[in-house]
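Here's the structure we're looking at; comments come further down.
What you see is the complex with one protein chain gone and the rest in place.
First chain written, first letter: the chains are A, B and C, and each begins at residue 1.
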Amino acid sequence: MTTIETPIHITNELDHWEPKIITFLCNWCSYAGADLAGVSRIQYPPNIRIVRVPCSGRISPYYLLKSLQVGWDGVLISGCHPGDCHYLSGNLVARRRFAVLKDLLDFFGIEPGRVNFSWVSAAEGERFAKIVRKVVKKIQKLGPIKKLVKENPFQPNKCEAQ
Amino acid sequence: MNPKSFEKRELQNVLQILAENYDIVGPVKEGNVLKYKKLDKFEDIYLDFVGPSAIPPKSILFPQREVLFTYELENKDVKLHDLSQQKPAKIQVIFGIRPCDAKSFALLKLFFEWGKYKDAYYLEKFNNSIFVSLACNNTKSTCFCTSVGGDPFGKENSDLQLVDLGKKYVLRSFTQKGEAVLSTLKKYADAPKEDLQKIEQINNDARKSIKTHLELGKIHEQLANMWDDKIWAKFSAACLGCGSCSFLCPTCHCFDVIDDRTDERHGARIRVWDTCQFPIFTKQGSGFNPRDAKLARARQRIFHKFNYYPTNYGVLGCVGCGRCICLCPMNSDIRDELAKVKEVKTATT
Amino acid sequence: MAVLENVYFPKLMKIEEITTENPVNDLKTFKLVFKNQEDSKNFIYIPGQFAELSQIGMGEFPIGIASSPTEKGYLLFTIKKVGSVTGSVHYSTLGDVIGVRGPFGNGWPLEKMKGKNIVIVGGGFAFTTLRSMIYYMLAPENRANFKKITVLYGARSAGELLYKKDLENWEKRNDINLILTIDKAEPGWTKKVGYIPAVLKEISPNSDNAVAIVCGPPVMIKFSMPVLTECKFPDDAIFLSLENRMKCGIGKCGHCSVGRMYVCLDGPVFSQAELKKLPKEY
Partner (left out) sequence: MNKLENDLKELGKKILLDKTVGKIIGYSYGTLAGKCVPVFIDKPEEAGKLTWNSFCDTNLARYIKKEIPKEGKIAIIAKGCTGRAITQLLIEKQFPREKLYILGINCAGTIDRRRIANELGSTEILEIIEKEDKILVKGTGFEKEFPRAEYLNYLCKVCKYPIPPIYDVLVGTKEPKGHIHDKYEDTLEFEKKTPDEKWAYFNETLKNCTRCYACREACPLCYCLECFCDQTQPSWFCKSAEHSEIAVFHLVRAMHLAGRCVACGDCNVVCPMGIDLIPITRKLEKIVKDRFDAEVGIDPSKPPSLSTFCIEDQEEFFEEEE
């Protein structure tokens, strides 16, 4: 089913909140980079969930907005470094799109830091881990997402009286 | 009971008394948009408006987004929670609606209880509501209620009516429900005779101030022969195909039923306003769209109100509030269109 | 005042059996049983009516009932995978819960069909409610109410024909004349080949004391109608089932309106005579 599901929040006994971050990685560089981090046993926080996409150019703004809407606390997007795209220019066109989206989200008041972008190559397992650490720290500071999240239908007809 | 009269500044106290027994809904301004809402603070009520509100009070009984039931999915099991069975604790008093809007509630009731199936969501709310109309001392140039059987001081379909006499209000009741409300206001004096005479006079003036007079007669019979007329293309030429005329029409009642998921296990089935003016409204799963042309959608709107309503329920489906005229971005004017429809008759017969 | 019944609230059913109907695998028949026996008793329907099925969390869709009221204890629905909702139903497995509301619509005109010769013309996967009708007529308690039964059923290919077991059984019987046709010849196919209107012309059913019921894709209907008229079927003896977009199924949401009628409430079955009076919005 083509839709983004709500993250399952696992809260421990102390009710300690941990951010859940959805991560879109391009198949050719960043996914391999994350894989390298794994096989090299580089530690990074377990807050991210990875979605593999063919190219960073494939990432539609819908993915990001839907993710935030269903309650993911943050988004991380990563693709090949400029010039390294498997499809030559997918990441460069995507870069423009991300720039606009980033600016618009800032403009609408979504906290800068919820949505993050990076370039990670297949050889940069260490870099991937470092970026994940940085992003997780950033979002931990921001706290759970409140804006753009859909209303809970178990409080029925809240927007009833127009 | 005799009508009560009270000073304008007493209004909030009156509402306070009513609030002991009822939930109060009234017109409020949000930004520049006048809409009806449940009042938490009575000073928010805004009664000095001319003509109808931008968002019709139908949104109280037929909200734009209404939860039909909520669901929980548990492995292979499903739990549904019916919300129509939850009765409100208090009856609601819908305060300050225009007489045309009061009529629209009655028209919607006709529709929602027509036929084999009754719409519990609308009817339950309707039965648990008391309608207090606000008589129109002044009218807008787009008002044409008198052409469709209404009146700026129309008493039908209101339980009570509030009349603005400049410095004070007179509250009069027309029904049993209204009497019950009025009886809670014993501390206020009965309206003196001269007030009642004044009402008559203002009513006459208001009626005269309506400049649009359409002789609709048996328009539904005439429309029946106009299906393929050229005028529909003319009416719809500039139409954007936005849904404003019908979303904000107090008698339009079409809706869509969708499932709104909060997460993979929880969500609700909701209904949201929909409109025949959107091309996608009639588009079938196969891709075929029986009402694909813009002119067909313009025709549907007029036919629904002036042919299908009279044929099915014996009343016109328009209350003459003029919202669609004021709010149409392209200034499509239903008065103009109806007048042109009438002209076609003289041309063919 | 008593609280009104909530007509938007579905009853829950369980999937008991799933049959794949065609090689392409986009047509499946679901056998559903009510979770609550009480609901089963209240679900009284006739052939030609439809129900609103809910894949809870995805949405609702109208669908003709393929089982016959004479088959007790379960309902059959044959669902084509078209959009996201029907798609997700196709992913369901045995034991999954599906919501159902209904039955809705008028159904085939049983009263007008009594004591008549019946001609059934069906094409493609629109055969569902026709199966219900045939099954109903062939039931021992009802067979005497109908005279000669002729069924013309066609599909693109042999694999696309629905209800192969039922078809086999009906072919063995002598109280029903079943004519099957496919668009293009296939190895192993011994029955008719050709489009339905052409085959219909070939068999030219007798219109004396007869009622024709027709259900199929728009093209088939368009070209079959003149043939029936040629065979001297009067307009009020031809019945069709419309397929406008429906949402609520109870004449409230407005999507399926054709003129002053609602397909879900006044239809979906209309006689050709009635349809001629309606605006062409179906």
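Here is the rule we go by: a residue touches a chain if its C-beta (ideal position, glycine included) is under 8 Å from a C-beta of that chain, and two chains touch if they have at least 3 such contacts.
A quick note: this is a predicted structure, and the numbers were derived from the prediction, not measured.
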Displayed chains contacting the withheld chain: A, B, C
Of B:Gly31, B:Gly166 or B:Gly314, the residue in touch with the unshown chain: B:Gly31
From B:Ala135, B:Cys328 or B:Val341, residue that would touch the chain that is not displayed: B:Cys328
Hidden partner interface residues of chain A, rising order: 1-3, 61-62, 65-66, 69, 82-83, 89, 92-93, 95-112, 116-119, 127, 130-131, 133-135, 147-151, 159, 162
For chain C, the residues touching the chain missing from this view: 83-84
Missing-chain contacts mapped onto chain B: 30-33, 35, 48-51, 54-55, 64-65, 138, 140-142, 237-238, 240-244, 247-248, 256, 258, 260, 270, 272-273, 275, 278, 280, 325-331, 333, 335-336
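Throughout what follows, only the chains that are shown with their structure count from here on.
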For chain A paired with chain B, centre-to-centre distance based on mean C-alpha positions, whole Å: 45
Distance from chain C to chain B - Cα centre to Cα centre, in angstrom: 39
Contacts with 2+ other chains: residues of chain A: none
Sites on chain C at which at least two other chains make contact: none
For the chain C and chain B complex, residues of the former touching the latter: 1, 3-10, 12, 54, 56-60, 82-83, 86, 95-97, 99, 218, 243-245, 247-248, 250-255, 257-260, 265, 279-282
Residues of chain B defined as touching chain C within the complex: 68-69, 71, 73, 76-78, 80, 82, 84-85, 87, 111-112, 114-121, 123-124, 127, 227, 253-259, 261, 264, 267, 269, 271, 274, 276, 281-286, 288, 290-291, 296, 300, 303-304, 307-308, 311-312
Chain B contact footprint on chain A (complex, rising order): 5-6, 70-71, 150-154, 156-157, 159-162
